[in-house]
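Only one protein chain is missing from this complex, and each of the others stays in its spot.
Order of writing sets the labels: A and B. Residues in every chain begin at 1.
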Amino acid sequence: MVVFLWGVAVFLLAVASICLYRAYMGPTALDRVLAVNVIGTKTMVLLVMLAFVFGRPLYIDVALVYALLNFVTTVVATRCFETGVLEGDWQ
Amino acid sequence: MKAGQCAALLALFWLVLTGRLDLLPLVAGVLAAVLIAVWATSSLWQRDDPPVLSPAQWLRFIGYTVRLVRDIVAAAIVVAEKVLDPRMPISPVLIVHRAKFDREVSRIALANSITLTPGTLTVDIEGDEFLVHCLNEDFAADIVDGTFDRRIRRVFEEP
Partner (left out) sequence: MSVWDSIRYAVAAVLMSIGAFFFLVGTLGLLRFPDFYSRTHGATKCDTVGAGSILGGLALLRGFEPDVLKIVAIASLVLLTSPTAGHALARAAYRTGLRPWTRRIEGGGQT
């Protein structure tokens, strides 16, 4: 089973590096943010898998924090892109 | 009621995070949950309608979630077909959909459900108007004829 987990983990890593193409080429800034968001989701799943592969349950907590941070980063980046400032009225 | 439900949810989350039942962490977690709940209900949700549900609504919400998961899987398969088709048969349209809800929670639920079902994406919400981006006109059928509105009204608006 560990071999299978390693295989899926390496596959996810390869797919995430394909996403980097969009982050590098993206015609608009939002394309780049989207690509980074997708990579973040994959990294989060990868962290949970590594917790199983290495037998360290602590990595699952790291993944939880990573998922939260990924979401907050996307929302703040889009907000900054939309309004140009980070303070001001919400909505 | 509001503060109690919020505190219970936060304490449950704390339990999931710590993962064991020692006395000191438990007391600290419950204390923190109660403090945060009191703060949230007194100052954070002063003007807005707080997102709390009654027990009957919780039950229907669980049923709704199960149904939504089934829809999402079906949707992902449809999008996967579109992506893997070499001719890429998409013709995106923007659709304005009007839906009137009494609660803020219902609007959020509708926007998230639309985004999670296949081929549709909520772009903007202004008052009662939902601007929906569809990959194809066929995908919009469920939204335009109001199936989603009825479901969400049944879950969140009835007591």
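Please note the rule applied: a contact is a pair of C-beta atoms (placed from the backbone, for glycine too) under 8 Å apart; a residue touches a chain by one contact, two chains touch by 3 or more.
As the structure is a prediction and not an experimental result, all values here were calculated from the model.
**Student:** Thinking of the complex as a whole, which visible chains are touched by the chain that is not shown?
**Tutor:** Output: missing chain touches A, B.
**Student:** One chain isn't shown here. Among B:R67, B:K100 or B:R154, which residue touches it?
**Tutor:** Missing-chain contact among the listed residues: B:K100.
**Student:** If the missing chain were put back, which residues of subunit A would it touch?
**Tutor:** 1, 4, 8, 11-12, 15, 18-19, 21-22, 27-28, 30-31, 33-35, 37-38, 41-42, 44-45, 48-49, 52, 57, 60-61, 63-64, 67-68, 70-71, 74-75, 78-79, 81-82
**Student:** In the complete complex, the non-displayed chain touches which residues of subunit B?
**Tutor:** The list for subunit B reads 13, 16-17, 19-20, 69, 72-73, 75-76, 79-80, 83-84, 88, 90, 92-100, 111-112, 115-116, 118-119, 121-124, 131, 133, 135, 140, 143-146, 149.
Rule of thumb we're sticking to: only the chains that are shown with their structure count from here on.
**Student:** Centre to centre, by mean C-alpha position, how many angstrom separate subunit A and subunit B?
**Tutor:** 21
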